[in-house]
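Shown here: the complex without one of its protein chains, the others still in place.
Chain IDs A and B follow the sequence of writing; residue 1 opens each chain.
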Amino acid sequence: TGTAAQPAWLSEAYPDVLPVNELGLRQTHGRRLNYCPTNPQFRRLARTLVHALAQRYGDHPALLFWHVSNEYGPTCFCTNCAIQFRLWLQRQYGNLEELNQHWITSFWSHTYTSWEQIQPPTALGENSIQGLHLDYRRFMSDANLACYQGEASILRELTPHIPIFTNLHGLQKSLDYFSWAPHQDIIAWDSYPRHNTHPSTTAFYFDLMRGLGQGKPWLLLEQAPSHVQWHPENPLKRPGIMRLQTYQAIAHGSNSALFFQWRQARSGEEMYHSAIISHAGHERTRVFREIADLGAELHALDNDLLQTAPQARIALLMSWPNWWAVEDQHTPGTTIDYLVELQRYYHALWQSNCTVDIVSPETDLTPYTLVLAPLLTLISKEQGEDIERYVEQGGTFVTTYFSGMVDEYYRAWLGGFPGPLRRTLGIWVEEFDPLPVGKTNTLLSSHAQQDWDGTYICDHWCDIVHLEGAQALSIFGDDFYAGSSAITENHLGLGSAFYIATRPEDACIAALMSKIQTQLGLTAPLQVPQGIEVTQRQHAQTVYTFILNHSSTTQRIALPQPMCDVLTQQSHEQDIVLQATGCAILRPLPQNTIQNEERFSQ
Amino acid sequence: TGTAAQPAWLSEAYPDVLPVNELGLRQTHGRRLNYCPTNPQFRRLARTLVHALAQRYGDHPALLFWHVSNEYGPTCFCTNCAIQFRLWLQRQYGNLEELNQHWITSFWSHTYTSWEQIQPPTALGENSIQGLHLDYRRFMSDANLACYQGEASILRELTPHIPIFTNLHGLQKSLDYFSWAPHQDIIAWDSYPRHNTHPSTTAFYFDLMRGLGQGKPWLLLEQAPSHVQWHPENPLKRPGIMRLQTYQAIAHGSNSALFFQWRQARSGEEMYHSAIISHAGHERTRVFREIADLGAELHALDNDLLQTAPQARIALLMSWPNWWAVEDQHTPGTTIDYLVELQRYYHALWQSNCTVDIVSPETDLTPYTLVLAPLLTLISKEQGEDIERYVEQGGTFVTTYFSGMVDEYYRAWLGGFPGPLRRTLGIWVEEFDPLPVGKTNTLLSSHAQQDWDGTYICDHWCDIVHLEGAQALSIFGDDFYAGSSAITENHLGLGSAFYIATRPEDACIAALMSKIQTQLGLTAPLQVPQGIEVTQRQHAQTVYTFILNHSSTTQRIALPQPMCDVLTQQSHEQDIVLQATGCAILRPLPQNTIQNEERFSQ
Partner (left out) sequence: TGTAAQPAWLSEAYPDVLPVNELGLRQTHGRRLNYCPTNPQFRRLARTLVHALAQRYGDHPALLFWHVSNEYGPTCFCTNCAIQFRLWLQRQYGNLEELNQHWITSFWSHTYTSWEQIQPPTALGENSIQGLHLDYRRFMSDANLACYQGEASILRELTPHIPIFTNLHGLQKSLDYFSWAPHQDIIAWDSYPRHNTHPSTTAFYFDLMRGLGQGKPWLLLEQAPSHVQWHPENPLKRPGIMRLQTYQAIAHGSNSALFFQWRQARSGEEMYHSAIISHAGHERTRVFREIADLGAELHALDNDLLQTAPQARIALLMSWPNWWAVEDQHTPGTTIDYLVELQRYYHALWQSNCTVDIVSPETDLTPYTLVLAPLLTLISKEQGEDIERYVEQGGTFVTTYFSGMVDEYYRAWLGGFPGPLRRTLGIWVEEFDPLPVGKTNTLLSSHAQQDWDGTYICDHWCDIVHLEGAQALSIFGDDFYAGSSAITENHLGLGSAFYIATRPEDACIAALMSKIQTQLGLTAPLQVPQGIEVTQRQHAQTVYTFILNHSSTTQRIALPQPMCDVLTQQSHEQDIVLQATGCAILRPLPQNTIQNEERFSQ
């Protein structure tokens, strides 16, 4: 809708539209997303523009959907934000006394006696009240969402049949996409993996998009034809990579493949961002040809495929408030990268070629056989109860150290960690030992369970755990707490709950996931070599199996039954061979079809 | 006294109370120590609060002493600070002409023609006048002290018998603790060694506290029961460490052991700082038990011990103005860390288990057999004369490169370095050669003295020295000044003075100290293995010998005579065995006592 970069005349006419940064300094005009998200003039003029746009193009036959603004995310600390923030807080807490209690402002005599004393938390001001920081993040996410809603409400009124969305990107830490998702008719994702991004990380974001959309097909709105210009390092995409990444998106639930950008701008910040048509100005380029070929291939695909979707029995919980809490500046250990830790667990599941939904802790967990929630520091009483009930009713739950620490206002859970998960996990964490960088401990098997053996390395953090019903699978090998529990399993009702009291190496995570998955019958559709990704989309009896070769060599994959590759229309009886960057989308062949083909080939 | 964190209503009512930072930007309300130390409203309201406090609690039977504010240190660059700074300068210099001469403002035509032209040295302004920077540091230290004094004067009036102090911490570079010390009834120290802090560094601060108090017992006001949350890495304190560190404080002259904090706050910056009572809310924890056990042990100790104190024959000179001067941004070499260099010399003495006082260059040196003053860049004419007289009268003095460079206004000493120390040291430093990082030179023995041999590495800086009466002990082995003097000794009157014209490796410092200490009869009370610290407290004939095992293994220490450990009440005839983190406090056993005990044990 063209509202992501306000024109210069607007900034000139309404200087307050420019945001105030972390140092309390007002930005000057330039770039894009350079506005205060609470500014009333900006919101009014954005709505005016969108109204005119909808009136002019609302009936245009080429109008497929509305893409509102672009990659939201501006943060501001101006006076108007301060005013709006106080109103937001009044809605949350009602009165100052409640706010003071929820933020524990009595510490260091920070008690507020008037609403005006509450200031946006710039780098020049308050950084010792975690509740303030959490709530300002919630407020800023809401303020951005209100900008979106302001435009969307007009579009919805004027063109009620046209889907509306904005593009999600990043991953943007400042926007709680789980609170945005219900307002998107389509979940649209800008996919910009770096040259060295692991395919499982790319898949993580794809599965998150599917989770945001509660399983609906999501839109691959942007990807680069070749290189970008804004990563620290921007090598071009090797031949075949763009196609492989597109099929990976489809394998994870997208029904689309769009690109940024059609043609390179002659100057400006993105002049060196790749395009379908480069500065050379014609189509006789490798990049154009690869996209044209892909387009033809997609056009020829079964329409059936569009009706299918990935189906998961495993959920990985992710939450923005928890992200903010885990990476708060006053945590006991050295910095934790929440996404990286989530992705390490996701990676183990991805390698097992089982489909995973990435969902919020607010989601109904009952459809899932297995639920993982690494580093669930921030957890409400209700979430704790939901998880406990889920386990009691037969679910399997896995969490880690630094979980169950604070409630949704960042108040420590009293009475023993992990707070509301203590009964579910059957443990009490008396102390935690954040390790210096480079220091490790060892995980030894307790030999309590026959299918759990092996010695592993761990680092970053070790909890000192008391068993309160749980059983130790692994114990620590070193330090004064050698012998104490490091990985535990607790049986509760019909289910069980695992606790990982440290950060284990990848191999340990993989082994533990494998043990649990085996126990629960969560197995891959195909056995494949390393570097091959397998995933399925299905609908009723229709099943498509995607095989993606992320490795740099040719790979032979054994098939459990004769299958047809819908990309090539070729049949494969016992196996299929894929070159590096190669893909296949397989459907089972009816038995007689094969015999026919065999006759043909004789 | 609750004045370290002004409440939000105060910042709201008096916005000028908020300090202006190095970029000239005014902070907003938040955290603590977030006030301008010259602000009259802050000072007035702090006094009002303290007055009310003293009136309410002055007669309370539990009132042991007044702890004013907390960990002083705010720095400000606001308009009022500018005004107060000019008044401070007028008191120092009388008129502008004097100021211009002392600051050498004629350089780059910086001559001031009105007082108003003098601005606090923010990052946006003047950074090329060292005198301005030195004096602004002195002024800010004084402004903080005036805040303290404002409160203390009321307390002194209302509760004349209650001791008053604030807690020293850091080490805080911005406050000249030697100018603060005379105003403290007790020197109180917040001891927060990191997990990898060497025990000699912890001891360095303890001995500085004793030096600040001129030998009086000092107060261990704060230490963490276990981990903190504000170091880059915060592992918990291993069992026994807290006890060992407490006895080390006592060994170095504290008669106390207090903790921060009793109970963890439920949120806020310090919610993850360890406490005697953790978030679990009860006493059934390792940390509680260790503190309770220590308390019982301390309670059972001899009262005699409180009458004793460490007695030193060695002094290490430290001075805040010199610290500021050594680390000035316009020095010739790469950055020097003054504390680290002081601690390297201290470390050698600590390893020798000889007691050291850390005192100011203003201190009377005559009680000391040996005085060290590494990196004494800034030295007044009077200090130079004092040191010269000290040596003439029989003292031994040791200093290093980058000494005797500037006077107390940061004006170079003319006529040949090391300025006022030139006659004492019997040398002229014609040139200095600050070495690039990683480049080294070699120290070879001159073979001038039989007890000085060995080859060592040095780095950072090499002086080119002319002997003017001194004798070379070591010479440089490399570069165009190979053969020139690197370590010299000069005999003057009844004493002698050593100059170390470079930064030698630790082994060289240890060897040189050992040579000098042997010569002067400064020997350890006990010969102990590495990792064992020995120190003594005494009063008249009463001597307590502390033995502290900082190593990670069990150690056997031979005793020169039968002794009793007052911690265990056990006798040890020939030796004592200490486990890792173990301590003993030994008193000699009267001969007959032993015989008695021997009889008992037969």
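By our rule, contacts are C-beta pairs under 8 Å (C-beta built on N, C-alpha and C of every residue); 3 or more make two chains touch, one makes a residue touch a chain.
Note that this is a predicted model, so its numbers are computed, not measured.
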Looking at B:323, B:417, B:456 or B:499, which makes contact with the chain not pictured?
B:417
Touching the left-out chain: which of A:182, A:232 or A:521?
A:232
Omitted-chain contact residue, chosen from B:23, B:300, B:494 or B:577
B:23
Candidates B:31, B:51 or B:110 - the one touching the absent chain:
B:110
Which parts of subunit A face the unshown chain closely enough to count as touching?
2, 5-9, 11-12, 21, 23, 25-32, 195-196, 226-227, 229-230, 232-236, 238-239, 264-272, 279-281, 285-287
Residue positions on subunit B contacting the omitted chain are 23-25, 103-104, 107-114, 116-117, 119, 121-122, 124-131, 330-334, 406, 409-417, 428, 430-437, 439, 464, 479-480
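Please note the rule applied: only the chains that are shown with their structure count from here on.
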Approximately how many whole Å separate the CA-defined centres of subunit A and subunit B?
50
